[in-house]
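Up next, subunit A:
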Amino acid sequence: MPDLSRIDEIVASYQSTKSPLIYILKDVQKEFGFLSESVLTQVARVTRIPLSDIYGVATFYSLFTTKPKGQHIVRCCNNAPCWVNGSEEVLQKIKEYLEIETGETTGDGTFTLEFTSCLGLCAVAPVMMIDDQVFGNLTPEKAVAILRDYKTKGSANA
Partner candidate 1 sequence: MHRMHVIIAMDPHTIAQGARSIKDALVKNLELAGLSNEIKVVETGSLGIYNKGVVLVVFPDGIYYTGVKIADLSEIISEHLVKGRVVERLHYRDIPEESRAEEKAPRFGKQLRVVLKNAGIIDPESIEEYIAQDGYEAYGKALTEMKPADVLQTVKDSGMLGRGGAFFPTGVKWGFAAAEKAKEKYIICNADEGEPGTFKDRLILEGDPHAVLEGMCLAGYAVGATMGYVYIRGEYYMSIARVRRAIEQARKNGLLGKNIFGSGFSFDIEVREGAGAYICGEETALIESIEGKRGEPRDKPPFPPSVGLWGKPTIVNNVETLATVPQILLKGAAWYKSLGTESTPGTKVFTLVGNINNPGLIEVPLGITLREIIYDIGHGIPNGRGFKLAQLGGTTGGILTSEHLDLPFDLVNLRSIDAGLGSGALLVVDDTHNVVELVQNFAEFFNHESCGKCTMCREGTGRLVELLHKLTSGCGAESDIALIERLASAMMKSAFCGLGQAAPVPILGCLRYFRDEFTALAQQKRQQIPANA
Partner candidate 2 sequence: MKTLADLRAIKEKAKQELASREQTAKYRLVVAMGTCGIAAGARTVMTAIIDEISKRGITDTIVTQTGCLGYCDQEPLVQVIQPDKSVITYGKITPELARRIVAEHIGKGNVISEQVFMQS
């Protein structure tokens, strides 16, 4: 059972901020990894915002998650500028290598594969983001090499 008292502290730290719910949820997610029902219920209790509203916000934004995720989050861009530079092939290879579809987590809990909307790195397209690191000029082989590095060393050089 996670220690829900941290939520009280987080909420208190935003006392002087107007409408701080998004900041609170960001911090709470950082603390607990994901926004579970018990965590959101506690946020509702402390902030006195209806749980339904909080759930609405938590499920609206793509940086929030109500389910546990892998240790590393791989976000692939497949928007048009990446697409015309071959992101489809990269994504296909990543799915094969990780043996999952987008939105899923690998069996060992190491990777979650997601889509991301344009990251504004189109000059080095195609790109992906692993946690908060960005990797550009990808080819299917390069993408797999980076993922392999993460698997064995926990990080990779661009």
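Keep in mind that, in the parts below, contacts are C-beta pairs under 8 Å (C-beta built on N, C-alpha and C of every residue); 3 or more make two chains touch, one makes a residue touch a chain; residues count from 1.
The candidates were selected such that all candidates are chains of the complex that A comes from, given by their letters.
Not measured: the values here are computed from a predicted model.
**Student:** Which numbered chain among 1 or 2 touches subunit A in this complex, counting any copy?
**Tutor:** 1
**Student:** In the complex formed with candidate 1, which residues of subunit A make contact?
**Tutor:** 18-23, 25-26, 53, 56-57, 60-64, 78-81, 83-85, 115-125, 127, 129, 132, 134-137, 157-158
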